[in-house]
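Only a single protein chain was left out; the remaining protein chains are all shown in position.
Note that the chains are named A, B and C in the order they appear, and that numbering of residues resets to 1 at the start of each chain.
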């Protein structure tokens, strides 16, 4: 044993394994800004809602705008396949667990209708909200022109793993640089987890990068195909690429950690790991206003041959306002996410997100010990 | 992946992950001293009771003095808000779990009455006990003069995260050097977890430093805002600052590990990590004489918008005397804490706390294996 | 403590502790080949079925061939001890748990009949399938000639731990180089877990190497005798030996990770760790066509004095076709193993197994957190 190595393997970390170290200076939370920008759009809070059917409907996108964030509408989901999406949503919510994968496979086999793409975008725009839409690389050329013409402000091109170079027999690999030149809106691309891929994607001219493949411990992508990188390490690496790209070109790409964030603590850790913003699915699927009715599921669940994940009963935890801003009597970190972010900014002496990225982080596994109790400190 | 790093992250350790290595010399426990000093006050045992309403009432503070330690009275809790605090304590103890956060929010919205500050201090002093009181930085200027005039011996200024430099819009940041010059009693400040912050706080002239932010695994501060450092690493770092400051100035600042200590083993490990003393909350909330009646809660639980933690049913485990000195038939380390400390002093050949700090420590995670049993050695 | 070390101990990793990092380039899964070769035999998929009585009967071996893989028949099990093996199989399946070890001991004490060895091989060959048979070193000289004469195509010589140099009083240690010269078919040998042993075995002229001793967490060999190496590290080391041996001689030995693989994710990780193929037991014992009838057990279970492991109720999960190729509605990774492998090939931009071996791998423990849910990404 020993002798020559076949390959090096590096340790990677997830949210549960790290913690933030308070700063040398502290500030009052009310002095800190939580602003994020994507291209020329500024947002009061660094939070996007995931392009999942159970999370973002056109009306939820509008609500996210009112609360200061950005909801991303999935252009390949129920809303663009059905004139009346709510019947399909209700079918999913009421199906027995054993039949839900088959049902999802059936519901998502209905074709996407381009006129619904346009009307979804318009219904968001007419409320005055910033409109972000998501497509997969395969459908980008077909759906993007319709969406942008209808007024979409931000284009998200997303697949499980996205690289600047994709080889395919069935369709010509999407050249991001071309897409970006053609559409006049900022483009966010993902998902990505490593330094070199992030750098190559940034070189195509993107405005934002989604970070996260198989995030978190119970992630099905890791079980099924073994692929995935924990979010703290993935974010650290993509943030390093952003810094490098900025140093070379002067252009700043927004890094958005996408997936695996359940609490205010996770959100703060993502930013200390280098994120400019975060994208949340399940926490918003738990909002009273979410279209999923207390359930959540992903597009990979409807894969006809290799489904990954399933419909999850996430329950309803409060209004979107309570989830983002409180007040709350929940003490597990799942509500008042922005309040938590402000406290972390204060404890780290950070006046904004960019300064919070500079806070120190340690590796400190959170071992849950039953019945263990701790001193509950004062503010 | 790989290439340049965004930031370094260091491994940190908690009590459950380390153990003490016996010494090259052993001594009989009865030859060892457990003394601790804060400023010019000496204490037989290196133990403080936390400034929590469920732990330290004026009469409990007096009892702690009789047993050789120091109870710290919270000047911003029930005892200074209510002429009759016991009705409020009973209300909290009897509230259903679902309503307790709202109740705490209501009870702690009652204003602090300065005349009760004075009478609390006096009631402790008239029993002959050393009187320590705790305030937050925000209320230090207002409450301290009243308390000191009434006879307080030790002033504790405590918030979740305390630094020598705090920036605030709503009140002028407290300058510790000024406070320390004005009050004539030793000042203990906290909480703090890192070398540089500890050093800066020591440079303001403090007599003692409280170590611990979000200690322990299940700590809510870590869940809610992601901030926290495990106690062994936090203590090691603050002790390093104490040594450095002593080398530079000849002044010795007492380092007190505060939070996350449940057993005699934890207490001993805190000292081997460099603490001069420890502050305990829950272990004393479990004393028959504790005012919480078998419950414990922290001030952060009553935060109107972002409560962290909740009321915990800690039960009653014995008298304060049994918890500190035994005898006991409990074998889980939660009783006879000082007996345990003496055994550790003996096993490490340490004649006092200062020598125990020099013992060797190893990283040795305690994996609980169900049904696992071990040889039970003899003394 | 400290000072001179008695010995170095190196960290080793298992499947649950690592994950695969996506590539800089991605490809469409349908462009990737999953081919594996052993000697001059090529297989469509890099998968062998274990030489266990509950997994491979002559008819299951034939079915594996039809599906593109290779089933290995155990020449020292029930099929060569009983004219009617199915009665014995049914006895095992229906025995109460408390009596099963004794029953296995009794059933496996019946002598091996050489004429059954021949007829088993012939019954596989006449279906047109490639026929692989397994023997232990002790019985190699006696059983191999019969099997090869009857038409066996691949010879597997397997024991818990196999080295090129075995010292024995009771029988002359098997010299692999001699066996390999005599038999005209490719020889696969194992099991082995370390670089030097792998290299020595390769120097005897073998065509394939089985990797794995006490793989996985709950493995009984590790409990009973303390011996075992987790599969990722074992595979990395044996793959390093294969590279070294190829560099020296130009001969390529097929490295097959054997044991501990339960999901598509595990299979993909084995290959990224350097395997050319994998050998699966329990996943195939769960096939509707498996002879074990929903149970599995190993030969070590029938050891008369030191049984290791027991009969396990593995249940029936689907047809062999579903387990290998789907479609499936299972989302835990136990079905559509080849579909998963193809997705991993795509995500890593690998056109074949050899290229997938070059993918990056990270250490990322999968901590199962109850109730934790994650973003479910889209393809």
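Convention: a residue touches a chain if its C-beta (ideal position, glycine included) is under 8 Å from a C-beta of that chain, and two chains touch if they have at least 3 such contacts.
All figures in this text were calculated on a predicted structure; none of them were measured in a lab.
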Q. Just one of C:57, C:163 or C:254 touches the chain that is missing; which is it?
A. C:163
Q. Looking at C:119, C:310 or C:352, which residue reaches the missing chain?
A. C:310
Q. Of the residues listed, B:168, B:204 or B:328, which one is in contact with the missing chain?
A. B:328
Q. Which residue from C:21, C:229 or C:290 sits in contact with the chain not drawn here?
A. C:229
Q.
List every residue of subunit C that touches the chain not included in the displayed model.
A. 1-7, 9-14, 16, 50, 52, 76, 101-102, 105, 136, 158-163, 165-170, 191-194, 196-197, 200, 212-230, 233, 258-260, 262, 279, 281-282, 296-301, 303-310, 312, 314
Q: Mind listing the subunit B residues that contact the chain we can't see here?
A: 10, 13, 15, 18-28, 30-31, 193-196, 229, 232, 236-237, 239-240, 243-244, 263-269, 272-274, 326-329, 331-333, 336, 339-341, 343-344, 347-349, 360-364, 366-369, 372-379
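The rule we apply is simple: only the chains that are shown with their structure count from here on.
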(Q) Quick check on this structure: which chain has its C-alpha centroid closest to the centroid of all protein C-alpha atoms? (A) A
Q: Calculate how many whole Å lie between the centre of subunit A and the centre of subunit B, each centre taken as the average of the chain's C-alpha atoms.
A: 39
Q: Enumerate the residues of subunit B that touch no fewer than two other chains.
A: 1
